[in-house]
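With one protein chain held back, the other chains of the complex are shown just where they sit.
This part shows chain A:
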């Protein structure tokens, strides 16, 4: 990575939040206690699909300290970000195991929990829909009988009434028939996996209070406090200005805290007790079962290519397991359709991408938003094609890598700025992993098999066309700057990166920039959400605009102080100085709150910098062809793993895990490496271990971190990370964004490596030892 002439951008400056975090003093939502605060606890469903015959609250009310109990009837209207299909508390029926049915508010958490456990629900069981393919069959019971009456909240979501289809996005590009005609070799590949979870260490929590003035105050562990405000406003008919949402540091999110769920409940709970402050925090079990999860998928990918390996046709079906409610699952199925082929140039593409209702917990965004999922499907198919063509898998990818001049599945024209360089990533990976035909599969002396697997990846943001961010700069009397921006620090380092962008632009030292972790919708400028690897880009541009504004003002006052024109001046090193005589200048300290003459007269007032940025020219996808522009740019990458497989007992270890990412300019290399390592770990954990285990009736059998298995420190591979830096012309200093990308290719790379090592198709996640044994022996489940 070259550092050009930047002084702060491109440097691994320490995180701005690190000292407080290292001492355990950073405050998260649930760390702020308030005397007199009431506590709420959920009663959740122990059926996956059933009519609610009756709810008996008698015993619950007998618990001392109980102040209110609410059920679905207290707000009998559906809510949801894309499609309003989910009552905050189950109404008449339950649609997943773990669905919130009632909420008890009491003086203490113990009382609330005790009472919640004493609520008795009588159910009448309904047939359970266990998978998206089952949900698609015409004789399967409907999970939402009233789908046709639900209100679609955003353009581009297409539910199909009288079915279990929450959304169908179609891609029709080129002429599929012609594509098949030109294909000498065809493959047909299937993959599937069930829902899993984000499992952020901090469970979700929210608290709400309604002031006598009508002002609603919410504190929540969220990736989108403004989004919380928007939905509360929309569904409870409160003016946005009457709602203030606070979010302090967030203890991991991974997409799971972009969903709005507990905030609705905390508001209803507060309303039930006369507006008093009520706190609702998930237990781990509730966080896994009752709150939204990571989506599952059943996919079928057919590819056609010439003898030389040039791709001609792709016919794809994605059946996402959206669970009981659509939340952002409908958007995930759309995002997956937009990038359905992976980063390959294919003229003829046909894709149906469904978000299906099932009786599983409902899905929301997970790091990668449909892309880790589609990439597993595509990359397994690419390896099968390579095998059939007798081609090196890396060479096949190199031959078909998408590049400027090509179009995406939704027919966006790619240019040298809006897409990264996938070929450069492949070549770098080839070198890094010593990839050649002899080393892809090797026997060790003790009879184990070492194999390498590779995966390409790409992703655009799928942001709404009005995704926006703002930044406000205020100056302190010591000349330092406060950066106010509603980007949420979930651990990714966004506050540091934004401070770096500001420092670079203002030519200031990092120590003179102050960023607080807490976001407050009353003080901070509007921001869509902190999701989609889009914050560096959108908020970064807002910060640059705010810096420009502040610089203009500083020059204006500086010109008075220095008796010259603003154009004669430059800002840097906390001074405003004359360009050609830098020794002649004035400190920002002496300008930021007005310039004071020796006689006390002051000119200029406060310097207040402001800036904002909005993504531009995005369009919804056409319902019949998918034609449209889903995002401003594509970051791309290549990931690979090396595994050691033991054919004696079907166990394996991942020895190496590598990422080469082209996310444009890397603002903070060490933070970026951390994102890639953490992404690889999360991707490997998901691909090798993580999944909910359901019994035949939709009941979750592993709702704890003891049984919902996550990789531990002893099980990690050696990580290799490198970057290619193709600048995004629009991006701050050329940056694209990268938070999600480390996860995207891991399942594909792991599946490909293990399939090679085992000599058998592996099409289901997670790739447990037992499953491999089953695939090889024709046994298993």
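By definition in this document, a residue touches a chain if its C-beta (ideal position, glycine included) is under 8 Å from a C-beta of that chain, and two chains touch if they have at least 3 such contacts; residues count from 1.
Keep in mind that, in the parts below, contacts and distances are computed from a predicted model.
Student: Would you mind picking the UniProt name of the chain not drawn here, from "ABC transporter permease", "(2Fe-2S)-binding protein", "Polysulfide reductase NrfD" or "Isoquinoline 1-oxidoreductase alpha subunit"?
Tutor: UniProt lists the chain left out of the view as "(2Fe-2S)-binding protein".
Student: Quick one: which of A:9, A:121 or A:680 touches the chain that's been left out?
Tutor: Checking each option in A:9, A:121 or A:680, the one touching the absent chain turns out to be A:680.
Student: Specify the residue from the set A:28, A:61 or A:627 that touches the hidden chain.
Tutor: Going through A:28, A:61 or A:627 one by one, A:28 is the residue touching the chain not shown.
Student: Give me the chain A residues in contact with the hidden chain, please.
Tutor: Touch with the absent chain occurs at residues 14-15, 17-28, 30-31, 33, 110, 199-203, 249-254, 283-284, 489-493, 670-671, 673-674, 677-678, 680-682, 704-706, 710, 712-714, 716, 719.
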